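A single protein chain has been removed from this complex, and every other one stays in its place.
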Amino acid sequence: MQVYYFSWVREKVGTGQEEIQTNSNTVKDLIDELSLKGENYTLAFSNLEHIKVAVDQVFVSDFNHPIKNAKEIAFFPPVTGG
Amino acid sequence: MQVYYFSWVREKVGTGQEEIQTNSNTVKDLIDELSLKGENYTLAFSNLEHIKVAVDQVFVSDFNHPIKNAKEIAFFPPVTGG
Amino acid sequence: MLSIRIQEDDFDPGLIYNLVGKDRKDIGAKVAFTGLVKDFFELEEVTSLYIEHYHSMAKTQLKNICQAALERWQIKEIHLVHRFGLLKPGDNIVNLVLASHNRSDVFQGGTFIMDYLKSDAPFWKKEFNRKGSAWVNQSLADIQKMDSW
Partner (left out) sequence: MLSIRIQEDDFDPGLIYNLVGKDRKDIGAKVAFTGLVKDFFELEEVTSLYIEHYHSMAKTQLKNICQAALERWQIKEIHLVHRFGLLKPGDNIVNLVLASHNRSDVFQGGTFIMDYLKSDAPFWKKEFNRKGSAWVNQSLADIQKMDSW
């Protein structure tokens, strides 16, 4: 699946987009898996209170939301447009 | 004093402005006095529920409001601008 | 900055909108409101609308309403124009532009000014169509909107 990072999450991870092969079942599982990839990921996901998630472009407030069959997951801080 | 009439009050009275010499003490007294001047005035002031009054360009909700020393009195229906 | 005009001539809402706050760097939000003549309201197939007004009192009232908004919200600029005379469907009647730091100040201030203008500024509308004419009645909704502030 495609994983997107925006704003300071992107800056901390060091990339805006990557293709991930995963067996994770939920958003939380994916975050745990990503956090093992390196210190940049650990830092980016160190405080999940500041992280918003969209699964296939829809906001998901429950981190136990399933991600099986999802095509794209995005992690970013609360939005500040307008 | 100058007396002004606007909208359908003006149309019923038949003039938009006139100079009146009066000894009336209140708005109500002036209306009674004007109503005696002719059928056009009687008709214009027949239902005071639909008449708004401004004394020296300030809305007055009490028809017992004094008009001694007033320079201009205006009679008109509720406003509909904007 | 407060600018209020009452005039018979037309104005250009887009031009006014672009000019308000131009070259300032402290404006984060602008709102414009324009009221236009519809071809229906009290009457059907309206061909023209006559706007009568009590000039001296209208100027005072519009100023009072805008001053109240300036005291209540953080607003940097208010530009208000109201027309009188004989207009046609599609014509501009009234135009309001507000500029501020914040969006909620301009939205609330704009709504407030228009609500009060509708109930407190001495303007009257008369509609004409092929069959006749009718003075527009003040709507209960407009009185309630003003009273809600």
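Note that the chains are named A, B and C in the order they appear, and that numbering of residues resets to 1 at the start of each chain.
Assume a contact is a pair of C-beta atoms (placed from the backbone, for glycine too) under 8 Å apart; a residue touches a chain by one contact, two chains touch by 3 or more.
This is a predicted model, so every value here is computed, not measured.
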item	value
Left-out chain, listing which of the shown chains it touches	A, C
Residues from chain C at the interface with the omitted partner, ascending	12-18, 21, 23-41, 89-90, 101, 103-104, 106-107, 110-111, 114, 141, 145
Touch list for chain A against the chain that is not drawn	4, 6-8, 10, 54, 57, 59, 74, 76-82
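Keep this in mind: only the chains that are shown with their structure count from here on.
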item	value
Chain located farthest away, centre of chain C as origin (C-alpha)	A
CA centroid of chain A to CA centroid of chain B, Å	72
Shared-contact residues (touching 2 or more other chains) in chain B	none
Chain C residues counted as touching two or more neighbouring chains	none
